[in-house]
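Here's a structure for you.
A single protein chain has been removed from this complex, and every other one stays in its place.
As written, the chains take the letters A, B and C, and residue 1 is the first residue of each chain.
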């Protein structure tokens, strides 16, 4: 049993912890945070299903005042695990890395950290083999993770030469008050980092893109114009996506009208926290543009990176040294692709 | 075991079904809807935990085409139950009533129907006794249900003479595409129906109010100015609310910054669908206005009426002929007030 | 002096009237609407700078009760003009056409009408010559009008073979309460009508696209991937756009962060109603995608079609039978391209 700890119990950290808890071949030793946030208070109200560690020495009294039991410090947690998932705020991971290195532990960082924090920039489907037995991995961000799933899917089928993406980015998560946008679309300098990151992971693809922020909280939408090595039509494109356990093909006629429909559907499915691990492709969005194929995907930003993080644990700790076996184990424990059996 | 059916499997109907399924002294016989909506498709993807009935004869093929098993018609469902919860669109309930009456079944209608559809306009805490053994009950709407909880709470402690309310109404539910508002506040003709409805249920209170629609999806916020028979201060007010199993007292310092924090917290608690049954009162909002007391409550519109609907089943079927016993059973099965034991 | 009337005094109709009033070689005879809307009440509060006609016989008393002077009926207005600009709700224009035909008048319809209502589907820059001396013209919708400006600009410089567009559509205008979207992105069936319309006007271009609705009110944003006959780089692309009097090149460093910045800028310029006739291209958005060029434009939906409507009057009435002269006259009277002289 691989022992895993989680540093940072925020939007991503909570879901990483839940994800690890679902992997029957992993043990979640505990989670760490710096103060009694709402997420930590919810953990307490649930009866402390996960042990909590204090990531900021000196804050013990804050936890005590809130009546929240603490099992030790982050440094103590690190010593008990084989690998840490670091989901702290951007920049903190680089600092935490010193602790991980001190005890010679492996660690996985999230998209907010600089690439230089890690030995490899990782994506479960696109470059699993590069993560094998590495000490420090960095995962792609939510948009890039989802985008690569779709592009890699086509790439393995017919080869992808080029992609031009338009990211319609949700600007905050539900419950965020520290950031937001009101009645405005915001344009970012092109090319977007997601396109550049895709090229780092998939260097044989020419990628560029533009990102526009929108004042919503449920799911990024990415429009992709892909130039494939062999021209494919709508039906072929959909057949490729339909086989992928981390991609759900949906349609307007079923009632999936946009990102908010997918959020509602995940809640109605009874998914924990109303989350969705899979990206969605709209059947109705797939169109041919000359020899290119164009389509739209939905990225459920809160949970989309969880599967690839589980893959990363598998690769880094050599639980599975074969990509197919690694991602299959993750998919199995997270229930990904269950809908394909319908 | 009281046998219950649910007509209309939308936002409210799904939650009514879940609520009934949690009542160990009730049996959920099935749910009915008119077409394979997203909610129905989610039911199927979950493996049909509830039997589904077709509420619109002629639509059998629609369900069949979507691969959704149907157990019969709404009329057949009605014959198998003791009582129906009708959560269909406004106006449909009045039509369905003919079926309920034909088979001499009891039924509970939601806030969207006209008062005349029922024998009594019902609220679990405020007038439980009036619902006992009645055939047709109508529940208060989400805002009124939550508002009455708070006003009734103070009324039982010190007596309430008058309330002036300002409802900051969320305009859509998460996932709604059939209604919405963009960058606008919308004023409604005063007095709001919620104030009038409160007076119907609590005729000894003088109530008026103004409603303003806001472009958000998580939780109405109501500001209440209450004139009590005996002047109360902030500490007393909070102590009354803190005892109530369907009211949660929260504070800004804990991280509850607004309606979206409560939504996030419910998700982080692992509540099914990320729902919350209880209203919230902000500790920081309670202020004295001369002899009046003023405060702000949050109404989680999707699930707030579920407890009072369970109460209504208990009253209408005489499962409990005593209010205290009736609401306590509901609270117990729904886990309401668990947080009070902390 | 060409005599012009405007039917429908809503968001577009008001701006058409203002636009005609600015053309020194045209005379605005009057505007018509069916009831004392807010726009009509504003006209009255301004002292009736335009004569108002009643477009719905029977509604005279409505206007009288609101104290609004009426100069006659729509049919009477039609008889006094050379050409009508019809900006009524979709479908009404087709009905009004009978009146225009009865008096053998010319008329220009807006994007909401079916193409079959007109003899030619018109865009000032792209096919001016097709509108010359025609009786009935239909203008492209706001998104298509702005999009064609940009694509036609590149087409005339280097030739455009193909465009793949992603439209991030604002869902309502400021002040709209009859439509809206709240915290949701909405995907439409592809290809979008704007791509199809572009091909109707510019049949030599292969166009497709995807449209996503966003809950904002200021300006559509369109991402364009254009395949040109001759590869062009960023600097060349910008130099082409910078010469165009109906395109404004802006940058993030100047403070133009998104569609709302442009709306604010138009207000700060003192433009009537805070309007902007020109589309904007973000300098920072232009990137090469292999041999294609990619960029983002802003479409100020309330006013963008006004210049092309003025062009349409000029073409239909043969005021200028030469495109260059026609659009130059419009640009001059509307002050378009003034910023180029800086």
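Here, a contact is a pair of C-beta atoms (placed from the backbone, for glycine too) under 8 Å apart; a residue touches a chain by one contact, two chains touch by 3 or more.
Please read all numbers here as calculations on a predicted model, not as lab measurements.
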Of B:113, B:152, B:292 or B:308, the residue in touch with the unshown chain: B:292
Identified contact with the non-displayed chain, of C:207, C:260 or C:305: C:260
Residue, one of B:4, B:40, B:164 or B:198, that touches the chain absent here: B:164
Of A:110, A:217, A:271 or A:285, the one touching the omitted chain in the full complex: A:217
Absent chain, residues of chain A that touch it: 171-172, 174-177, 179-184, 186, 215-217
For chain B, residues in touch with the removed chain: 161-162, 164, 166, 168, 170, 183-191, 206, 208-210, 212-219, 221, 223, 225, 227, 252, 257-261, 282, 284-290, 292, 294-296
Chain not shown, touching residues in chain C: 14, 37-39, 41-43, 45-46, 66-67, 173-177, 182-183, 218, 254-258, 260-261, 263-265, 267-270, 272-274, 338-339, 342
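In this text, only the chains that are shown with their structure count from here on.
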Separation of mean Cα positions, chain C and chain A [Å, integer]: 42
Centre distance in Å when chain B and chain C are each reduced to the mean of their C-alpha atoms: 47
For chain A, residues that touch 2 or more chains besides their own: 183, 218, 257-258, 260-261
